[in-house]
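For this view, one protein chain was removed and the others were kept in their places.
And then chain A:
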Amino acid sequence: MVLQVFDPAMCCETGVCGPEVDPELARVAGDISALKTKGITVERFNLGNAPAPFVETPAVKALLDAKGADVLPVVLADGKVVKEGAYPSQEEFEAWTGIKLKQLDESQSKGVDIKIR
């Protein structure tokens, strides 16, 4: 499974640099990094600094030509458009990849901090 996320031109991928932090963007960034640790290949392209893939990916290019930049973000799963105009929800990520994201987070963050002297 290869996921490709085509972002609109933005300063950074979480929106911390934007006019406000979009919790959605941060959540997406977190989900993506979690998916990667589970062996899913996720590629992210920002129109602002990597425009080439937008032109070289026919599905994305066609959407842009038809609907303009508002169509972004666009997500492809194994080359097929699965989402446009918005970021996928956690459930959508789970459905496409078969990886449970919620559990993954909890199991990771419930570690106990033991200090050895």
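Throughout what follows, a contact is a pair of C-beta atoms (placed from the backbone, for glycine too) under 8 Å apart; a residue touches a chain by one contact, two chains touch by 3 or more; residues count from 1.
Going forward, contacts and distances are computed from a predicted model.
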Chain not present in the shown complex, as UniProt names it (candidates "Thiazole synthase", "Arsenite efflux ATP-binding protein ArsA", "HEAT repeat domain-containing protein" or "ABC transporter permease subunit"): "Arsenite efflux ATP-binding protein ArsA"
Tell me, which residues in chain A touch the chain that this view leaves out? 8-14, 16-24, 26-27, 29-31, 33-34, 36-37, 42-51, 54-55, 61, 64-65, 68-70, 72, 104-106, 108-109
